[in-house]
Every structure is written in structure tokens, then in C-alpha cells.
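Handing you this structure, nothing more for now.
Just one protein chain is left out here, and the rest sit where they should.
A and B label the chains in the order they appear, each numbered from 1.
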Amino acid sequence: MHAALIQFIVIPVVKIAVILGVVLLVVAYLTFAERKILAYMQVRLGPNRVGPKGWLQPIADGLKLFVKEDLIPAKAEKAVFLLAPAMIMIPALLAFSVIPFAPATKLFGLLPKAIPPYVTDINIALLFVLGISSIGVYGIILGGWSSNNKFSLMGGLRSAAQMVSYEVPMGFAIIAVLLMARSLSLVQIVKAQQAAHLWFFVPGILALGIYFICGVAETNRNPFDLPEAESELVAGFHTEYSGMKFAFFFLAEYTNMLVVSSLATIMFFGGWLRPFPNVAWLSFLGVVPPVIWFAVKVAGFIFVYMWFRGTFPRYRFDQLMQVGWKWLIPLSLANLVIVGAGVLLVKG
Amino acid sequence: MTDEKNTPKPEDQGAAPKSQPEAKPPWLDKPVPPVHVDAMDDPDVTALAAAVEDAVLAADAFAGEVTITIDPAKLIDACRFLKQERGFKFLVDLTAVDWPEREEGRFDVVYWMHRFDDSRRIRVRIIVGEETSVPSVTGVWKTSNWMEREVYDMFGIVFDGHPNLERILLWEGFNGHPLRKDFPVEGIDTGAAVQPDVYPEGGGPLVEEEGGA
Partner (left out) sequence: MGGPLEPLFDVEEMELSFGPQHPSTHGVLRVMLKLDGEKIMDAKPIIGYLHRGTEKLFETEPFPQCIPHTDRLDYVASATNNQGFVVTMEKLLGITIPPRAAYIRMILAELGRISSHLVWLATHAIDLGAITPFFYNFREREEILDLFEAYCGARLTLNTMRIGGVPFELPDGWVDRCSDFIDRFPAHVDEYEQLLTENRIWKRRTVGVGVISAEEAIEMGLTGPPLRGSGVKWDIRKVFPYDHYDEIDFEIPVGTNGDTYDRYLVRLQEMRQSARIVRQCLDKLPDGPVIAKVPKVLRAPEGMVYASVEAPKGELGYFIVTTPKGTKPYRCHVRPPSFINLQALPEMVQGLLVADLVAVIGTLDIVLGEIDR
């Protein structure tokens, strides 16, 4: 009874609390990282006034948003208007419940037996993440609709079309990984890469490209940031949101970036594995804890996100649809065939 | 639109001739203002006079710019002729001048047009009274649309046949025409005074029932 209490209640609650805290903190500092990285790309300094070298900037931003007046437009659909930020934030955070960022660990011998640091490992984790992140789109649509603002509405419609379109090639790209890993469990996918002596980005380079492009589109980031295209739609679906509700939309975007990057790391770059996990003479790399390897890989993807933002103009709506339907979907289908044939040939 | 036509130096605009071998450079001399000369024998004027009967009332050249005063009733014919036969395809500017004291008519309406072939510009002027309307040249040059609206807005001159003669810089309901000489420079009381039914008493922002985007 006592052991069961610890195992099923205490440990998960502690894990959830820690992960939630870490994720939120990381997300807050992602905004800081983005501003700094963009600044250096754009011959300027970025935030450098709050705290040493500007390191307290996200805290200040958070405080500011927290104490800001929370406006609800008089003509807004109030209940939906309040629900929308939650509907986008919660799925984004839920996805982290299944993301394995490190293997089971004894935490340097502090624990009696090795426990996995992630919340849970379910055998349909990949489907779970895909499904849960699809819910996020409702937050955007409802937020755009309930604001009773034409710019918001157009932003909402754009994101609906965009997310639905890009989920299709994304799904096909993921199936290619499934074929290689033969499992939907994210932990199993990482282990399959260890067993195959090969990270999946080598055979799945096309799938990786498709997946990441779709991921950028799913998170409404440049060059696919049409739903909130500032120069066209003012701020798109969150035009009318202020204060903490705006912060939810904002944080959800960064959380989703983190989810997409984490998934990319797990599916294509061996998750927490060190480079060349089976080459013995490189075992000194094992000194670095797996979670750091994971973080480094995720950071690489996040950097690409920011790099995109610093480089690309924005697609137009019809061009975005064209890229999705005319290029990515056929390409992802072709990739599926190629990978499937390859898997058949290699594994028999 | 080739380079050749950039070479003949037109005398009707720009700086005066430079570096003449004189004792005193021109910029230290007393400036010599341009004078008015009769331009009835200008080829464009004679062509216009021949083509559209009784159109040309006077022609004058000042600072190298030919101004043809024409009969307002013949305006459209004259403009069409100048555009189609004489190549003045480009209407550069259209504006008006208010002369409240003048007997012949209160307003000058001025058309300033350009020919690309030899980079020549001429000005057509009509004199109209306060009550008379002016035929619109929107059918001749599309670009005159907003220019005529501006003249209407600023002077209150009505253009007949204009597709959309609305105020352009000021709002519908504004009382008066600011560029008329009798409009005070310091302005008039607007807003609440002009549209008491729309604006709340004592001014303040416009409040409407149906809020849009």
C-alpha cells in the first residue's frame, strides 16, 4: 500500500511538478534566447538592461504581463474568449508528459532503484503527441472567432487551414520513422536507433526535412507565421488578447517549438544518446549526462527556428497551401515508399 | 523613352545658364526676374486654335512656361486634342487658384501637362465663376480623378461628369473650403459644431452603435 502510494502518486506528482517547472522556465528563457540570437543576427545587442546582461528580462516580461490589465472586448464571446488561451496552452504542456528526455536513472545513486525521469512512457506516445497538439488549433480558431474582430477571425481561419494542411505531410513523415523503429513509443524509438547503430536522420533525411518544415508551419513560425502576420493582420488571432491571456498564446508558441524540436531529436537524432553510442573509444562522451545531450540537440533545432525567423520573408497564404499540398504531401508519400522499400530490403 | 531625348536641354525649367564668361558671376549680380511674353505663335497653341474653334482666349509665356487660357466650354475638346493629337499624354498636375475679387470669374483651374516625345510641358488655364461647374477631365486622363476631388474639397469647384466627386482630404460634412481666400487661416470650429447629431456634445470621440473591426 505504502509502496504503491509512492510509486503511483508521489513520484509522478514530483516528476510532473519538476518537469512543468523546468519546461516553463526553459520556455521563458527561449524568448530571451530568441531575442538575443535575433539581435546578434541583426547587428544589435538585444535585451541587456534587466539584470546582469539582461538575464532577468524574461522574469520582468512575465511580471509585466501578469500585472497588466486583462481586457475583454465588449462584443467578445466571453466564455470562449476565456477558454481559448487555456485550450492552446494545456495541450502544448501535455505533450511533455510523454517526451523521454533521459533514460531511467538512479540520479547519481541518490535513488534506491533507477526510475525514468519522464512522466510516462506509453506505447502510443507518438500518436498521443500528434493528437494532443492538434487540439491546440482549436484554441487559435476559437480565440480568433470569439474576439469578434475581423483581423482575428482571418488569423484564426488561416491557422485552421494551415495546421490541418501541414498535419498530413507531418503524419506521413512520422510513419517513415515508425517503419524504421517498429514502435510508436518514443522510448522504443530511441532504443531502436541505439540497436540499429544508426540515427534515423541518415535513412530518414527526407522525412526529417518534411517533418521540420511541417513543424515550423504547425507552430506558426516564420516563414509560415501567417496566422499572426503582423504586417497584414495586426496580430492575427491574438489581436484582442492582453495580459496573461496573451502570454498564454505567446508561451504556447514557444512550448510547441520545444515539443517539435524534442520530437525531431527523439525521432531522428537519437534522443538522449551520445554521438556514436556504440563506438567504444568514444565512450568518454558518456561523461556528459544523457539529458545534456538531449538538450543540446533540441537547442540546435530551436536555433534553426530562430535562424529562419532572421532570414526569411513570409509566405503568402495561397503559396503556403501550395507548398503543403503540391510539394510536401507528394514528397512525403514518395518518402514513405522509399523508406518502406529500404526497410524491407534491410530487415527482410 | 530613350536617352536621346534627355540630351536636348529644355529651357523651360531648372537652373539658369551657368558659368558665362562675365566680369561678375551671375550669383553675385542682381537677379533678373522672368517677364511675360505673348505666346500665341507657339506651335502647340496655333495647332490648338486651329483644331478647336474659339478655344484659345490668350496665351502667355512666363519663365519659359506657356500658359494657354481657354474657354471652359471647350475644355474637354481642347484637352482631348492636346492629348491625342499633340501627345500630351501625361497630366502632371491639376489645381486651382482663388481670386475672389476678379471680375471674369473667381477661380483659375490649371492643368499642367507633359509630352514625352520632346519633354515639353504646357499649362492650360480656365477661368470659372463661383457658381459654374467645370467639365471633368477624368475621361481624358484617369489620373485627374483624385486631383479634381482635391480641388473640389479645397475650393468647392464642382466637376461635371466626375465618377466619384467626394471630399478627399477632409471629411464629408466639413463646412467650408479651406483654400478659398475667405476661409480663415486659423481654421473653423469643426467636429461637434459641424455634425452635432454624430458627435457628442462638447466634442470627444465618435461613438457608434455597431463596432466593426
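We adopt the following convention: a residue touches a chain if its C-beta (ideal position, glycine included) is under 8 Å from a C-beta of that chain, and two chains touch if they have at least 3 such contacts.
What you see is a predicted model, and the numbers here were worked out from it, not measured in a lab.
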Consider the whole complex, including the chain that is not shown, and state which of B:Leu57, B:Ile76, B:Val110 or B:Val158 touches that chain.
-> B:Val110
Give the residue, chosen from A:Tyr29, A:Phe312 or A:Trp325, that touches the chain omitted from the document.
-> A:Phe312
Hidden partner interface residues of chain A, rising order = 38, 41-44, 150-151, 154, 222-223, 225-226, 229-234, 309-319
Residues from chain B at the interface with the omitted partner, ascending | 1-3, 5-6, 9-10, 12-19, 25-36, 62-63, 65, 67, 89-93, 95, 97-98, 110, 112, 116, 119, 121, 123, 141-143, 145-147, 150, 154, 167-171, 178-179, 183, 185, 187, 212-213
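Heads up, the rule we're going with is that only the chains that are shown with their structure count from here on.
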Taking each chain's centre as the mean of its CA atoms, how far is chain A from chain B in angstrom?
-> 61
